[in-house]
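Just below is one structure, and these are the notes that go with it.
Shown here: the complex without one of its protein chains, the others still in place.
Up next, chain A:
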Amino acid sequence: MHLLNPESSGHRLPSAALHEASSVPKIFPGEMLPPPSMDHLDELEAQSIYILREAFARLKKLALLWSLGKDSNVMIWLARKAFFGRVPFPALHVDTGKKFPEMYAFRDRFGKEWDLDLKVEPCPPIDAVDPTLPPAARSAARKTEGLKWALNKYGFDGLIAGIRRDEEATRAKERVFSPRGLEGGWDVRDQPPEFWDQFNASVPQGAHLRVHPILHWTEADIWAYTKRENIPIIPLYLSKEGKRYRSLGDQDITNPVASTASNIDEILAELDGTKVPERAGRALDHETEDAFERLRVAGYL
């Protein structure tokens, strides 16, 4: 991994270890040797690339939602693999204006380095949001509104989002291609069938589809892949003074967890032993039993 924080560069992997774990198939001398078999990360990667290519082939106007977190960074990496180096659609950052400074620095640097067509869209003020939601959920719901604005502005018919089934119960029920209503809402009771990697890609006029290329990944998969592929991360994920962020959201509604993990190997070891959910530091998940579900039905990620 590259780090924005130069002090942490000591945690970079030795290049030999990276080479060993690289996705590049090994060269077999002679023709009779068996093809390189795929490991777990290879399988995840191949499936995600397949999904991204299906989305690009079947939708007219795509954007990738870049939240700057570890998941969407992996997703951008996968998109670059899928399309041979350059992401052929915009990366959309719906900006609450309340992210950590490290996140903005990351965006500004890698938006350029990765040659992204970066579109930053602001969110509406808090007053424009459903006042019956609990405070943190209401704050997060601004992002849903910002997303609606961006959808109207650009007319995207597909949004690629980096959610995962293992994050949260309602996300576990998502489809890979998930149709949204005209208001961006998710009708969880009437999801179309989806099987054999055949996706429902028909979008009614004015509505859009969410595409979830890393739905089948876990938190540990994300880290293991980030390490293998040497994908840059925001240093907030690494332990500083006994705490680190497992999940990054707005500054005011995201809390760090107690941790001594100061590199990816240590994060992986820590995940192996934890019983604390990934989104434990996300206030909005815990306000009421169904706050998160209500957000998602309204179009939250």
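Observations, loosely collected:
Rule of thumb we're sticking to: a contact is a pair of C-beta atoms (placed from the backbone, for glycine too) under 8 Å apart; a residue touches a chain by one contact, two chains touch by 3 or more; residues count from 1.
In this section, contacts and distances are computed from a predicted model.
The protein name that UniProt records for the chain not on display, among "Cytochrome-c oxidase", "Alpha-D-ribose 1-methylphosphonate 5-phosphate C-P-lyase PhnJ", "nitrile hydratase" or "Adenylyl-sulfate kinase", is "Adenylyl-sulfate kinase".
For the chain missing from the display, the contacting residue among A:G97, A:P192 or A:G206 is A:P192, taking the whole complex into account.
The chain not shown here touches chain A at positions 24-28, 31, 33-43, 45-47, 49-50, 53-54, 56-57, 60, 80-86, 88, 165-170, 172-173, 175, 188-189, 191-196, 198, 200-202, 218-221, 224-225, 228, 268-269, 271-279, 285, 289-290, 293.
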